[in-house]
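Heads up, this is only part of the complex; the chains shown haven't been moved.
Chain nomenclature is as follows: A, B, C and D, assigned in order of appearance, with residue numbering initiated at 1 for each chain independently.
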């Protein structure tokens, strides 16, 4: 039987962590994602024995994740923008040491202390790499509370498939809003010994070491080459996107997360006016659906990218389009959420050239 | 009758009705009004004329909303404003 | 059917739970629902609102700027959202808290003094349920029995003894809106 | 909340009984809001101790006539908007980093008075390293440490100072020392460092305590003038909203529960009285 519930995005995500058999969560309060820690503090341990620990800081959290993920268990943390910035060193370590784990950024409006209102200003940090060195997180951007739940399960699967940290990049609005969500069934919390993990060295295998250190540049380059190969593999297999009414579209809006839904409404309004607009929503921000967008660029007149920032994903869209058609940008910043009418207006002005 | 006479003025628009001043007043001079101010709080008013100007209410008010006046029979202020920090603890029973 | 609503007032007036009850009960009727709160540094009062959408079809944007219904529980909410009612839409306001009532003529406007009514019922907290009843009178998008079911989900267990009172409040709200409609 | 409808008439009359006397006259003022406290509404919840401490800072600044010589730092936490209330130059700071920011300011402006105003989450959790090292270096700054045993701003999560068994949104079954550790007496810790000069624990939950707290704050500023090293004043405070109590209840609870664990009084005092 389907288990339907009305839940906040943050809570659906937390519930999904419990059900996905997550072994431990380490986190630190920050609005607008504190519900994750709060929900887990109430629910998790009693139900599955999952460890939930409020760390003394985000830096401690991410390094607890680093330590615990080294054992091959399912580990997770979440935070919001300033907290994520503090985690960048740890994330770079985790990525380099190839530790599977799940990170969540409930993006708020920045920069600086900013506002707790929703934002998408952390795209660059998440996708290009806010930490030092060449590494990639697998980045999933949910647009519904359902996806807030589903991507937790999927995120853990991808993390272990590729031994790579997965980041769910969402925003304050999606974290705070409620929708119907179909919860997946509780999965057993079971522990599998992984051959690379540090679990106490038995006689039967050589010792394992979790590290990202290689003093010799040549060795460090090998590590990098290995990582890059893995990233190419991920690019080949794991691109996820949603194309809404794109096939007959004259114009396409690109947007991720909740904004994509707002744009979908805008596109519907446009179609009512006879303007054929589709919405292309990248779901995996890394790997980014460059080819998909490039193909659509052959069919449309122009593309409008909409984000809650000053223009970040638009660079990837432009890289995908590679000059084939104009790519316009519309952004709201600092926690302001655009509404469908407003986007429709921009669409008419910038793309269709209809002054309103 | 006390040798010292006090009085207070409450800035009712500042007041948030926390009632800490009521609790702090050794004279029980204060009480919640039945009016709300523009912020929507039931502000505080003086209900008895027995204030000694001990400053307790003002000291505990988080909004800095109470001004305290005080006069001895000789007409001299008992304590300099600048000195309220160092005034004796027994001022409350000083009437 | 798609009903797009915003409910706005002071923090503490219960605007968030009004929206939640609608969504829970909508869900019971197998409708699509979405609830989007304004959120802020919660501890320090201020205003609050939530958008609720109840629909027979998939909801694209949970964020909208024009509403079928605005429920305003204080003056700032009337001032801010009156213009956001779709032409032909409905604006319900709490008359006790609103000194300058809305004035648009292309929408239906009803004000009821739910605060006074709640005081009469000896529980000021149920003001919001009176308002919700009022809304449901005009827009019977969800059956009463499901609303009560939704209420159960929102209300913590320890308050379930208050459900009859809440039901009464809902009904009272309906009556008040009916009366007000007759007057206007 | 607008509770206009709540008030029944019967209690009304006595509120009129009291009348203002002739002593209402500027020359008789024994207490008024200090000038350095800006005359606008503060955003704090009713009864919150932050407001009192703000006022005390302003009073001391006024009395010492050092408004032009003070620079304050308030990091994120309920008091992050302190710069709106105190009429002095101030800097907001990242969560936990107020004392680093204050160090930066003091090092380039050694002739100014510098203070940091930090919550317990800020100073004793994420900012522990900065707190310890600022005190260890004996930076000539004044710490005002508001210990309300909770993360106020973010809605009531457990702080390092949350008492054993105390419930919060992240210790919903009460703080469990076995898994979450004991409440941290950071003030006692930093008092051990040679860099600290004057360390005291105060509260503002009664008028008398307010008087004492103010004395302590004044001392903190005065020692800074003498370049004595770090002064550190903990103020045990309330958070009615997140403790889920009325302000009066919260002060009683503070008295009965916080103070036994965080006893008031001087923890480290200058040997020679700071002369």
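In the analysis below, contacts are C-beta pairs under 8 Å (C-beta built on N, C-alpha and C of every residue); 3 or more make two chains touch, one makes a residue touch a chain.
Worth saying up front: this structure is predicted, and the values here are computed from it rather than measured.
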| item | value |
| --- | --- |
| Whole-assembly formula, with each chain kind represented once in the display | A x2, B x2, C x2, D x2 |
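Methods note: only the chains that are shown with their structure count from here on.
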| item | value |
| --- | --- |
| Comparison of A-D and B-D by number of C-beta pairs in contact, larger one | B-D |
| Distance between the centres, which are taken as Cα means, of chain D and chain B, whole angstrom | 22 |
| Length of the line joining the C-alpha centres of chain A and chain B, rounded to whole Å | 56 |
| Chain C and chain D, separation of their C-alpha mean positions in angstrom | 40 |
| Multi-chain contact sites of chain C, meaning residues that touch two or more partners | 10, 41 |
| Set of chain D residues in contact with two or more other chains | 1-4, 44-45, 153, 155 |
| Of chain C, residues touching chain A in the complex | 20, 23-24, 27, 32-37, 39-41, 59-66, 153 |
| Residues of chain A that touch chain C when the two form their complex | 4, 6, 31-32, 116-117, 172-173, 176-180, 258, 261-262, 264-266, 268, 337, 339-342 |
| Contact footprint of chain D on chain B as seen in their complex | 5-7, 9, 14, 16-20, 23-24, 29, 31, 33-36, 39-42, 45-49, 53-71, 77-79, 81-82, 84-87, 89, 92 |
